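A single protein chain has been omitted from the complex, and every remaining protein chain is retained in its original position.
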Amino acid sequence: MCLAIPGKVLQIERGTTPLMGEVSFGGIQKRICLEWIPEVTVGQYVIVHVGFAISTVDEKEALETLKLFEEIGQADEESPEG
Amino acid sequence: MENTPPIDPLAGLACPIPHSEYSTVLLAHGGGGKLTQQLIQKMFVSQFDNALLAPLHDGAVFTAGGARLAFSTDTYVVHPIFFPGGDIGELAVNGTVNDLAMCGAVPQYLSSAFIIEEGLPMGELWRVVLSMKSAARAAGVTLVTGDTKVVDRGKGDRLFINTSGIGVIAPGIDINPRNARPGDAIILSGPIAVHGIAIMSVREGLEFDTQIASDTAPLHDLAARILRADPGVHVMRDPTRGGIASALNEIAGSSRTGMALVEEAIPLTEDVRGACEILGLDPLYVASEGKMLAVVAGPSAQRVLSAMRSHPFGKDAAIIGKVVADHPGVVVMKSSIGGTRVVDMLSGEQLPRIC
Partner (left out) sequence: MKYIDEYRDRRAAESYAAAIRSAATRPWTIMEICGGQTHTIVKYGIESLLPPEITLVHGPGCPVCVTPLAIIDKAIAIASLPGVIFTSFGDMLRVPGSSKDLLTVKAERGTVRMVYSPLDAVKIAEQNPDKKVVFFGVGFETTAPANAMSVWQAKRLGLRNFSLLCSHVLVPPAMDALLSSPASTIQGFLAAGHVCTVMGYEEYLPLAQRYHVPIVVTGFEPVDILQGISMTVRQLEEGRTEVENQYARSVRREGNRAARKLLEEVFEVTDRQWRGIGTIPRSGYRLREEYAAFDAERIFDVSGISAQESPLCIAGVILQGLKKPHECSAFGSRCTPEHPLGAPMVSSEGACAAYYHYGQFRPAPAVLES
């Protein structure tokens, strides 16, 4: 478990119960429930499972992880096994 | 889950029904994968077996009255009958045109049989007919005979269409799934999975808010261009139900060769990819309708690729892999992170998943 993928919030339908919005996944759009991430803003990325956003993607953390990828790549190049 | 089939006391000396673990036909038997193959082999081929049927290619090829002909049939039961990018009529015409083209034939004459559900609005039938007229014109074929039946409301899912077609094959052309050879290049004419996602996107429960249009198209002209570039092309196949995975597995099985694909080389558009990611579908198994595979000898590959790219329906053509002598009958793929996995034949229906 569980298939959840990142999508970009294009539109938030303020005033709906539960809160709904339009999210894009590589260009394909679907109406998704945003009730559990009420602080979300348009343009943010969210992780979506069965039509519900379960978290917002933390850009800072994502960049940190990617930086780690870079570092491990360099360490790999420098190591004797590299 | 074993079910013993009932024995008909009136059958007398008739052959007993072949053993199957299914006592009823399932939707999965029409999925284009392993179960479809099993049904065809056990129920149809076993009873109608002959040399012309045996290759189980898109169409049968034979000589009659001195002419080399291809003969093919296709039935369309798609739901809904109108979808982004086309309708059942256009699919029905293009489907048979393409089957004939994949045999190396120039498609010429089509028949069309309609099974109409009582209550279908005349306006919808008219739309479908006009669509077929336009598709037939684009494909250069003439509808010469047909049949019409109407069934009770509730018995027909609005409209089913069967088309059958005849085309002529020029001398010297021998296209057959058996012909694939180690060293051949596998070329795909463009992005996969478009039709399947287009249909799913208007099916209840799986609606998307963006339009993905079906890629249905007649491929006779593209096929002709390939033949001009390489009259010795080994195999041509349009991957419909079951996707390129099923089509390539069939070719690998017929020719007893292996295939090695490269995931990154397979054309796929972002939006179709997004849809597959959300639904947990593997695009290799999702249907296309206006795409084709060409398996050609290594030295001809670049020439054929250029010829395909010069055609509007082949502008995104790419070499996606090669035929190998290893693991005969098995298709493997190198993934984007470098590992290799087997690309199995589809089993049952591919269902969207949440896990």
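Letters A and B mark the chains in the order given here, with residues in each chain numbered from 1 onward.
Here, contacts are C-beta pairs under 8 Å (C-beta built on N, C-alpha and C of every residue); 3 or more make two chains touch, one makes a residue touch a chain.
Keep in mind it's a predicted model, so treat the numbers as computed, not measured.
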Given the contact definition stated above, which residue among B:206, B:224, B:297 or B:319 touches the chain not shown here?
B:206
Just to verify: which one of B:54, B:67 or B:342 makes contact with the chain not shown?
B:342
Residues of chain B touching the missing chain are 1, 21, 24-28, 34-35, 38, 204-206, 270, 273-274, 277-280, 329-330, 332, 335-342, 344, 347-349, 351-355
For chain A, which residues reach the chain that was dropped from this view?
1-6, 8, 17-18, 25-26, 33, 35-38, 45, 47, 49-52, 54-55, 57-59, 61-62, 64-66, 68-69, 72-73, 75-76, 79, 81-82
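Definition applied: only the chains that are shown with their structure count from here on.
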So how far apart, in whole Å, are chain A and chain B when each is placed at the average of its C-alpha atoms?
36
Which positions of chain B touch chain A when the two form their complex?
201, 207-210, 212, 269-275, 277-278, 280, 353-355
If you look only at chain A, which of its residues touch chain B in the complex?
1-3, 5, 7, 22, 24-31, 48-50
